[in-house]
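All protein chains of the complex are present and in place, except for one that has been dropped.
Moving on, here comes chain A:
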Amino acid sequence: MTGLTGLLELRSIRFGYDDAGPRVLDGVDLAVDQGELMLLAGPTGSGKSTLLGVVAGLVPAFSGGTLSGEVLLDGASVLDVPARDRAHVIGYVGQNPPAWFVTDTVEEELAFGMEQLGLPPTTMRRRVEETLDLLGIADLRQRDLRTLSGGQQQRVAIGSVLTTHPRLLVLDEPTSALDPTAAEDVLATITRLVHDLDVSVLLAEHRLERVVPFADRMCLLDGAGHARVGAPGDVLLDSPIAPPIVELGRLAGWRPLPLTVRDARRRARELPLPGAPTERLLDTTDRDAVREVRDDRPVVQARKLVVMRGRRAALREVDLELRAGTVTALMGRNGAGKSTLLWTLQGRYGAERGTLLVAGDDPHALRPELRRARSGLVPQTPADLLYLETVAEECAASDAGADAPAGSCAALLGRIAPGIAPATHPRDLSEGQRLALALAVVLTAKPPVLLLDEPTRGLDYAAKHALAGILRDLAEDPAAPRAVLVATHDVEFAAYVADRVVVLAEGEVVSDGPVREVVAESPAFAPQVSKVLGPGWLTVAEVAPALAAAR
């Protein structure tokens, strides 16, 4: 397939931040053909974004480091061509679109790239209209970019590079910050571009379950700087990162691997499975011990809670109860009020009406140190919490701040994420490690309630499983059971970790119940295993023992 139709070709790309240190990319060869959707996958920190930056021309110009190898566009080397002079062929959309917006409105943003190319105004008018229609955002044209939702922003960002008619679209985790429905919209848009416009797409993504069905081929980075390229069905056979549907396929021994829910469903009819489990299978802790730990009195109790942000009601009459020993997932659209609810439980926002008790008190009326002793919150950007030069200093500072015996925080960190060198700079930690450090820092004050805001952003499957294990351990800690509330868009993670799910929409609780029931009621929040095997099944870990028993 390569050769004649090859649009982009990378030859033995090597990249490292300093010559002595390990290479991020070590001899990567990759070719993207015209009209192909290439998926780039790999564990956290395996160099996906770096590789995309190399293609766009932003690495090493904006990152530093040394790059060697060859980047060919239509057979001609573009290694020394800066990003701005590749813009007419390559459209690059980075991880956080709002940080990229240059202008104020949707229409101006779509036109920005074309203005730089010097296209005549009539062409610009026409292409803006076409792009607005293509992405289904015509009604947003005059809108202020700051007021758009996450999914809308992502589509505008894609549109803003599409107007220059690039032949290759490079997208860095386009759906990572989006709720499931918005993510599906964006992916549908991307596939439509591939079909209608013959655009090639190179797309990096953590949540493979969302994109694998759309990919023509995939490139798997292994974490040591090497890449493997092939059809998704072949690469995923033994890939260390795999979506639940592939794990299910591996478990059941299906060949070729099913990549879409429809394929898997067809194969699943032959599985000798008993009825679905009715209660969460706990493989980490003894179930009776957990029952004892679970307390019937709620640690968090909210009644008809109304919270205003400016003149808008961000939460409307929310009722919520959290019990020690349980993990609750908080889901809902971007902007549905999840963060507001977490910060209200922490005490930052006061209630306009209604009552809120966290460990017996209204947190908004408490001083910060008393709030910390009642609830620990890990914010969306854990780096906001950290300000010192080494992990050891951070730990010591949080011991001192919480009046805890020296070493408490370090011990917690050792339990949550063993093996972090104390002399490491917090900025140099991986996403997962930084999250663990922030978690240890807030847990040092021993709060009975733990709140996490979107903790799975940027984590691969292994890191997410590890986090789920940590959260369950923390919740079911026999010495100090905690109530854990996790705001997340990740349905697979929620199915894996949570006992209960609370869904918010427009600031109201629209469903609240055991994870199995909520997920069965709402297709948007159903994990892949549920979609394949029917309501009741949540994770591959549940299917495995049942299948083994049946065989």
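Quick note on the criterion: a residue touches a chain if its C-beta (ideal position, glycine included) is under 8 Å from a C-beta of that chain, and two chains touch if they have at least 3 such contacts; residues count from 1.
In the analysis below, contacts and distances are computed from a predicted model.
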Next on the checklist: Can you match the unshown chain of the complex to its UniProt protein name from these: "CbiQ family ECF transporter T component", "Phenylalanine--tRNA ligase beta subunit", "NADH-quinone oxidoreductase subunit H" or "ATP-dependent DNA helicase RecQ"?
Outcome noted: "CbiQ family ECF transporter T component"
Checklist entry - Given the contact definition stated above, which residue among A:Arg348, A:Arg415 or A:His465 touches the chain not shown here? => result A:Arg348
Next on the checklist: From the list A:Leu345, A:Val358, A:Ala445 or A:Val518, pick the residue that touches the absent chain.
Outcome noted: A:Ala445
Checklist entry - Of A:Gly75, A:Pro121 or A:Pro478, which one is in contact with the hidden chain? => result A:Pro121
Checklist entry - Of the residues in chain A, which ones touch the absent chain? => result 56-58, 61-62, 82-85, 87-88, 90, 92, 94, 96, 99-105, 107-108, 111-121, 124-125, 128, 138-139, 141-144, 146-147, 160-161, 164, 343, 346, 348, 368-369, 371-372, 376-379, 381, 383-387, 397-398, 400-403, 427, 441-442, 444-445
